[in-house]
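There's a structure below that I have some questions on.
Then we have subunit A:
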Amino acid sequence: MIHLRGISKRFEGKRTVTALERLDLDIARGEMVSIVGPSGSGKSTLLNLIGGLDRATEGEIELDGATLSRLSDDELTRVRRDKLGFIFQFFNLLPTLTCVENVALPLHLRGWPRAKIEARTKELLNLVQLGHRLDHQPDELSGGERQRVAIARALSVYPPILLADEPTGNLDTATGVEILKLIHDVHERLGATVLIVTHDANVAESCERTLRIRDGRIVEDIRRESARSSTEEPTRA
Partner candidate 1 sequence: MNRRAVITGLALLAVPCLAQDPRQIMEEVQRRQRSDSQHYEGTLEVIGGGNRIATKRWMYDRLGSFGASKAILRFVAPPEVKGVGLLIVNHADKASDQWMWRPNIGREQRIAFQDRSTRFFGTDFSFEDLEERDVAQYDFKLLSDEGAAWKLESTPRKSSQYTHSYLWVKKDNYTVTRLELFTKKGLMRTIDYRDFELNKGVWTARTTEINDVTRNSRTILKFDKLEYNSPMKDADFTIDALRRGV
Partner candidate 2 sequence: MMLWSLISWPYARKHLLRWMLTMAGIVLGVGVFVGMHTANRSVLSAFQETIDRIAGSTQLQVTAGEPGFDEDILEKVQNVPEVRAAAPVIEATVATGSGNLLILGVDMLGDRSLRNYDLEDTDASIDDPLVFLAQADSLLVTKTFAEKSGLRVNSRVPMRTMQGDLTFTVRGIMKPGGLASAFGGDLAIMDIYAAQKFLGRGRKFDRIDVALADGVSLDEGIAKLRAAVGSGYEIAPPSSRGEQFEQTSRIYSLASNITSVFALFIGMFIIYNTFAIAVTQRRSEIGILRALGATRSQIRALFLGESAVAGLIGSTVGVLFGIVLARAMAGYIGGMLTEVYGVAQRAGDVALDPLLIGGALAMGIATSVVAAVIPSRAAAAVDPVKALQKGRDQAVSERENRLRQWTATLCAVASAVTLAFNRTPLVFYAGFVLSVVAAVLLTPALTLWLARLLRPLLQWARPVEGTLAADSLIQGPKRTSGTVAALMLSLALVISLSGLARSSYEAISDWTRIALNPDLFVTTAQSVSARTFVFPASLGDGLRKIQGVGEVQSVRSVRVNVKGSPVMLLALDIASMEQHAKLPSVQGDPHEMYRLTAKGEGLMASENYMRLHGAKFGEVLDIPAPSGRLHLPIVGVVRDFSDQQGTLIISRAAYVRTWNDDSVNVFRIYVAPGAQEAAVRQRIIDTFGKTQRLFVLTNGDVRRFIRRLTDQWFGLTYVQIAVAVLIAVLGVVNALTVSITDRRRELGVLQAVGALRQQVRHTVWMEAIAIGVIGLVLGLSLGVVTLYYAVGMARRDFMGTEIGYSYPFDTALVLVPVILFAAFLAAIAPGEAAVKGSLVEALEYE
C-alpha cells in the first residue's frame, strides 16, 4: 500500500538540517501503524511526505500505486484528496463553517452533487456521534467534538489511507481515549490504512505496529499480535 525507498529529506537553510536519512518503509493495506520518537526526530516530516504535503529530497514514495515524486502539484492534490484523510493536532477546522460545512468541504472540492454530499456528511457525523451538532460552529464545540468533526472531514471520501498527526495531543486524557477509540473503530469498519504520529505511549501501543524514529532513521519496528490493550471497551455501532 505505502512503499518508501531511500527517502531523505533535508531542509536547506544557513545550515542544512537532515530530517530523514535514506529511509525504507513498507506498510501493507489495512495496517494501523503508530510512529513515535523524540521531538525533531523526523516523524512529522515522514507523515508530511507520505501525505504529499511536502516533497522528499531523495527517494521514491509509492502510494497505492502512485509514485508521488513524478506527480505535479495538482496531481498530488488529487492523490491527496482521493486516497488520504488528515487529522491534525489543532483540528484545523475552518472557524466560520458549521460542522456540516466543514465535513462537506472536501466533497465540494471534489465537485460532488449536493444531495450526495448531504447524505454523506450526515452519515459521517453520525459515525463520529455528532449527529446532533450539525449546524454548530467549531467554537461552540469542545476539543473532543472538534476532533471528531476533523475525523469526519478526513473520512469524507472514505480514503484508503488515514494520516493523523498527534490527534490526541491537544486533548485531555479521557477525551484522547475516546478519539483513539473512534480511530480504531474507523480502521476496523472501513479497513483503512492508518498512520498515527504520537507522543502518547498508550496511543502507540494500541496499534498493531509501531515505528520508532530517531535522527531521521527507523530504529525500531515493533509488531504486536493483540494491540487493543488500552481500548478494551467495545465500540458502539
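These made the cut because all candidates are chains of the complex that A comes from, given by their letters.
The definition used in the following text is that contacts are C-beta pairs under 8 Å (C-beta built on N, C-alpha and C of every residue); 3 or more make two chains touch, one makes a residue touch a chain; residues count from 1.
Computed from a predicted model, the values in this text were never measured in an experiment.
Chemist: Number, please: which of 1 or 2 touches subunit A in the complex?
Modeler: 2
Chemist: For subunit A, which residues count as touching candidate 2 in their complex?
Modeler: 48, 51, 53-54, 73-74, 77-78, 80-82, 86, 88, 90, 92, 94-97, 101, 105-106, 108-110, 114, 153-154
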